[in-house]
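Worksheet: one structure, shown below.
Omission of a single protein chain aside, the complex is shown with its protein chains in their original locations.
Chain naming follows the written order as A and B, and within any one chain the residues start at number 1.
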Amino acid sequence: MERTLGELAHLVEGELLGDPEFKITGVAGLEEAQSNEISFVVGPKYASKAHQTKAGALIVPPKLQAFEKPLIISENPYLGFAKILKLFAQEQRTTVLGVSTKAHLGANVALGDEVSIHPQVYIGNNTMVGDRVTLHPGVYVGSDVYIGDDTVLCPNATLLARCIIGKRVIIHSGTVVGSDGFGFVQDGKNHFKIPQVGIVQIDDDVEIGANCTIDRGTMGRTWIQRGVKIDNLVQVAHNVVVGEDSIIIAQVGISGSTKIGENVILAGQVGVTGHLEIGDNVRVGAQSGIAKSIPAGQTVSGSPAIDHRDWLKNCHIVSRLP
Amino acid sequence: MERTLGELAHLVEGELLGDPEFKITGVAGLEEAQSNEISFVVGPKYASKAHQTKAGALIVPPKLQAFEKPLIISENPYLGFAKILKLFAQEQRTTVLGVSTKAHLGANVALGDEVSIHPQVYIGNNTMVGDRVTLHPGVYVGSDVYIGDDTVLCPNATLLARCIIGKRVIIHSGTVVGSDGFGFVQDGKNHFKIPQVGIVQIDDDVEIGANCTIDRGTMGRTWIQRGVKIDNLVQVAHNVVVGEDSIIIAQVGISGSTKIGENVILAGQVGVTGHLEIGDNVRVGAQSGIAKSIPAGQTVSGSPAIDHRDWLKNCHIVSRLP
Partner (left out) sequence: MERTLGELAHLVEGELLGDPEFKITGVAGLEEAQSNEISFVVGPKYASKAHQTKAGALIVPPKLQAFEKPLIISENPYLGFAKILKLFAQEQRTTVLGVSTKAHLGANVALGDEVSIHPQVYIGNNTMVGDRVTLHPGVYVGSDVYIGDDTVLCPNATLLARCIIGKRVIIHSGTVVGSDGFGFVQDGKNHFKIPQVGIVQIDDDVEIGANCTIDRGTMGRTWIQRGVKIDNLVQVAHNVVVGEDSIIIAQVGISGSTKIGENVILAGQVGVTGHLEIGDNVRVGAQSGIAKSIPAGQTVSGSPAIDHRDWLKNCHIVSRLP
């Protein structure tokens, strides 16, 4: 495929300095880009590399226009780059597959238009699958599930009974949505299993990485709200709520019934105990352990976590104790 | 379905105050329960909610009987609730499936009565499957495996060759039982792989969460004893022994050849190094790092872990160092 610079400038809502008919066939980093490709410069730090690039055109911020090639001026060159990358990547996508004869569909499954149900997919009974949904090989979808339009389940993902998945959701390979919450009550010496009869609800535009586990509610629901992005190997326990647009990095664990606010960032390997409230816009440093609720807007670190600046001071003091 | 209050009181071994013929059709939390459902009160903290509930009946402890509706008096209302929940959940279960023609069975597989072998299951050669076992879609069972009665393997679980699984075991989706232990010996500059020829033995009434890894013994066995409950994303290395009724929370890692006693609790994200002995009834706080053996009955926290009360003191002192 190819696109003109004029089309690309329009896509990224940038101002074009150069020939709008110039043909672009791809997008790449400064060092790899060829003369028919476009690259990008996010700031002065990359100016010298940008002067040496073979790229045919550049996306640049308003203050960095001194390059002798066609330029698209953008307030956010990295976003522009991502949008062009998405455009070229989509063109390579495979066509609509329909329903493979090697997939297993239960009774009373309702399929939307233009779905791609690959070989070795299993779908239980009474499940509804929206338009343009892709279920890759090895995907398991239980009974009474609802999957919204344009959602993608990657190979070997598991989506268990009665869960509700929104539109444009991506669930990566090996992830399990709707496993039983971890709940037992003592019966003398034995642990008596509390049946986990709730569900998982995942709202629109959520992405969940590979090999995560999102447990269903004991009763009620575990709820991942709109726009949340979850990295790999993350554990979300029963009845947790993760607020809109929050970011959860790899290997985080969130214990049962905890409520994470909106726009929260939990860095890698953070652990959060159960029944807490983490306020909006909270940031938590990597490997921190959260044992108390945190008011909105705070940045914390450490295990147990404290104010991030205090934690930095403590680390420094402890390192000088000898 | 429906049950009479008399039947439910008998099930939970409680004393009934009210009409034994009163009909109950379900069980729910205090806020969600309807007039034909039963709910429960664990203590005075929930008394005001209990006074407002629409539930048709309540399970209450002996000291909380001042409610104007039918009551079941129980020493452990939460256990009673769990038992009734299980009763109603079981009624909804699907019927016995038999063996799907879309499953693959190897040579010389012995199947018990009333098994449910779903489509896209793979079973290797010489494997024995007990009565009423359920193997969900995408389950892999290797050769020479033994699976006891009433055991359930959830979708996309993997159970590798020669492992031995007891009765009433539940293995959740994505979990791998019997992967190779991590063992290498230096051969000059290279790491020479030590063949892992042992097995995993899982005893009766064990439950293992989603996306866990339980490695086989290098030689001999990795052994999960009766009644152990393991949460999601837990790593159990080769030749580990986990004693009866122990509880292992999400994302814990246990290194090779360590022995965990009975009734131990390892909280989330704990790490235990290899070749240790953790005594009976030990409790380990979340994110702790265990580098030494721990005598029975201790409670420890921190990384490296120390006595839990000392750890609390240290956290307090360090926080005041500035």
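The rule is simple: contacts are C-beta pairs under 8 Å (C-beta built on N, C-alpha and C of every residue); 3 or more make two chains touch, one makes a residue touch a chain.
All figures in this text were calculated on a predicted structure; none of them were measured in a lab.
*Asks:* Pick out which of A:Asn232, A:Asn281 or A:Gln298 touches the chain that's been left out of the picture.
*Replies:* Residue touching the absent chain, from the options given: A:Asn232.
*Asks:* Hey, which of B:Gly174, B:Gly227 or B:Gly261 is the one touching the hidden chain?
*Replies:* Of these options, the touching residue for the absent chain is B:Gly174.
*Asks:* In the complete assembly, which of A:Glu2, A:Asp19, A:Glu32 or A:Asp113 touches the absent chain?
*Replies:* A:Glu32
*Asks:* Which residues does chain B use to touch the chain missing from this display?
*Replies:* Where chain B meets the chain not shown: residues 104, 120, 122, 138, 140, 142, 156, 158, 160, 174-176, 179-180, 182, 184-187, 189-195, 197, 211-213, 215, 219-220, 233, 235, 237, 251, 253, 255, 269, 271, 273, 287, 289, 291, 303-304, 306, 310, 313-314, 317-318.
*Asks:* Spell out the interface residues on chain A facing the chain that's missing from view.
*Replies:* These residues of chain A touch the chain that is not shown: 28-29, 32, 76, 78-79, 82-83, 85-86, 89, 102, 118-120, 136-138, 154-156, 170, 172-174, 205, 207, 209-211, 227, 229, 231-233, 245, 247, 249-251, 268-269, 286-287, 303, 315, 318-319, 321-322.
The definition used in the following text is that only the chains that are shown with their structure count from here on.
*Asks:* Quick one: chain A and chain B, Cα centre-to-centre, how many Å?
*Replies:* So the centre of chain A lies 29 Å away from the centre of chain B.
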